[in-house]
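Entry: chain A
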Amino acid sequence: MSDHENALIVTLDQAAKHFGRLRALDGVSLSVAAGDCIGLVGHNGAGKSTLVNLINGGLAPSSGTIVFSGGDTAHVAGVRSVFQELSLCPNLTVAENLKISHSALKGPGWRRSARAEIRASLDEIFPDHGISADAQVDMLSIAQRQMVEIAIGFAPRGTQARLVILDEPTSSLDEGIAGQLLAHIRRFCASGGAVVFISHMLGEIFKVASRIIVLKDGRIVDERASGAFTRQGLVDVMGHVAPESAQVAGARSDPGSEILRTAQGLAARKGEIVGLSGLAGHGQAEALAHLYLSRSSAWRPRKSPEVVFVAGDRPRDGVLPLWSILCNISISVLQQTARRGLVNRQAETAIAAEWKSRIGVRTDDVRNPILSLSGGNQQKVLFARALASQAPLVIMDDPMRGVDVGTKQDVYAMIRAEAANGRTFLWYSTETEEVCQCDRVFVFRNHEISAELTGVDISEEKILEASFAMQEAS
Partner candidate 1 sequence: AQANSHMAETSDKRIALSNNYAGNSWRQAMLQTFKETGEEAVSDGMVAAADAYTTSENQATEQAAQIQNMILQGYDAIVLNAASPTALNGAVKEACDAGVTVVSFDGIVTEPCAWRIAVDFAAMGKEQVDYLATRLPEGGNLLEIRGLAGVFVDDEISKGIHEGVAENDQFEIVGSVHGDWAQDVAQKAVAGILPSLPQVVGVVTQGGDGYGTAQAFKAAGRDTPLIVLGNRQDELQWWADQRDASDYETLSLSIAPGVASLAFWVAQQILAGEDVPKDLTVPFLKITQDSLDDALASTPEGSVANVSYALDDAKQVIADAK
Partner candidate 2 sequence: MNFLARHRIILPVVSLAVLLAATFYMQPRTMSYFGLNLLFNLAVPIALATVAQMMIIMVNDIDLSLGAFVSLAACVTATFVNDTPVLGLLILLALVLSYAALGALIHALELPAIVVTLGMSFVWGGLALFILPSPGGQSPEWLRALMTVKPPFAPMAVVAAVIISVVTHLLIVRSGIGTVLRGVGGNARSVARAGWSVIWLKALAYGLAGLFGVLAGMALVGLATSADANIALRYTLLSIAGVILGGGEFTGGKVSPTGAVIGALTLTLAASFLSFMRLSPDWQIGAQGAILILVLTARLIFSRKGAAT
C-alpha cells in the first residue's frame, strides 16, 4: 500500500488526553489517508469527541504526537470539523458564517464570493435544500442549521478540504437528508478526500465507512474494514449494549381514568406511560413544554405540584449549576416540606439521601457540587428531582440523552414501578426503542399528531411510517 502511505493526512502516535485524573483518551494510534472513510463508534464518553478535538487541533494532547503531512497545523493541512453541538453564530447569515471559518475571504466583494461558495457547497451536498445564503441562522430550523454547518465543513474555503470530521452530524437530520449526506461522503472519499464519521446509528456507519474504529474508555479496542464487522459483532466490541426491549413488557396495570387531554389531541390515563415520537424538531418538545407551562404557574407557589418536568437538555433546562446535588434534588419538594416558609433541612437531607441510594447517584456526598457528576449521573439527579415530588404527572423531554445503558435500565424499571403506583408519564424520546416501551405512542409530524399507536401497533416500522409516510401522500 505504498500509494496509501504517500497520501497520509494525519498520523497519531500514542496520543493521550487527560482531564485531571480522567483519562479521556488513553494512548491512541491512528492514521488517516486520502480516500479513507472511517467510521468511529463507541459508548457515551468513550472519547470520540476528544479524539476529534485532538485531530483538529482544538485540544493539545497530554502525551503522544500528532503529525500532519500537509502542513504544521490542522488548518493548513486541510482538516475540517463539524462539531457535535451546533457551532454557528446565530446572529449572522449563512454566508457570513462561512466567512468566520474562511479568514482568507477579504476585501470588497467578499460577500459575493462567500454566497457563491456556500451555495455551491449546499447545492452539491443537499440538492433542493431551499436555504438562502442570506438567511440569518437563527431563523433556520435545527436541521437546516446542521446542513449549513456540514456545507461549511465541505466548502473549499481557500484550500481544499482533505479530511472532514463529522461528529454525530445526522442527529438532527431526517432520513432523506441524512441519505444525501451519506451519498456525498461516499463521493467525497471516492474523489480522494478523507472522512471521519461519528454516529451512534450503526446503520449509517455500515453504509459509508470503509474502515470502522471502535473506541472504548479512551482506547481503540478494534479496527477493521467495515466488511469484516457484522452489526452484532460491532455491538459486542463496543461492550455495554445489552439486548434491549426484551424485558420491557412487564405486567401492565389496568388503564386508569383519563387525566389529560389537550387540544392537540395528546391524551393520557392515570398510571399510563405515553410516548411521543417522530422526527426531531417536529413539535414534540414544544408540546410538552407548553403542557408543562400551562399546568404550572409562574406566579402561584404550590405545595404539591400537578406536574413535574425531567429535562434532557441539562444545561439549558435542567441543572442549577452553582448548587450541590442535594439542593438540585430538593428544589421540587421545598414547598411541600417547608415549615412557615423555612426550608426543612432534615426532610431535605433525608429525601436527597433516599434518592441517592434509590436511583444510585454515584457520589460520596450529596453535598458535592452537581457539576462534579458525570452527565449520566447529573441526569439521574434530574430524575430524582422529579420523582421525589408527589406530582401525578411526569413530563420527560428526551431524558436519556447521554445516559449509558446500565443507567437506562435502572431508570426504565423505576418508571415502570412509579407508573404502577398510579403516576402518569409523558415521554418524548428520539430513540425509537425507548418509545416502543410505552403503553401508548403519539407520533408527531409538522407540529401535529400524525398517529396514535397502542398495544401491538407500537413498532419501529409503524412509527417511522407515521413520521414520514404521508409526505408523498399529501
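List of remarks:
We adopt the following convention: a contact is a pair of C-beta atoms (placed from the backbone, for glycine too) under 8 Å apart; a residue touches a chain by one contact, two chains touch by 3 or more; residues count from 1.
Picked so that all candidates are chains of the complex that A comes from, given by their letters.
All figures in this text were calculated on a predicted structure; none of them were measured in a lab.
One candidate from 1 or 2 touches chain A in this complex, that being 2. Those residues of chain A that touch candidate 2 in the shared complex are 58, 75, 81, 83, 87-92, 96-97, 99-101, 103, 105-107, 110-111, 135-136, 139.
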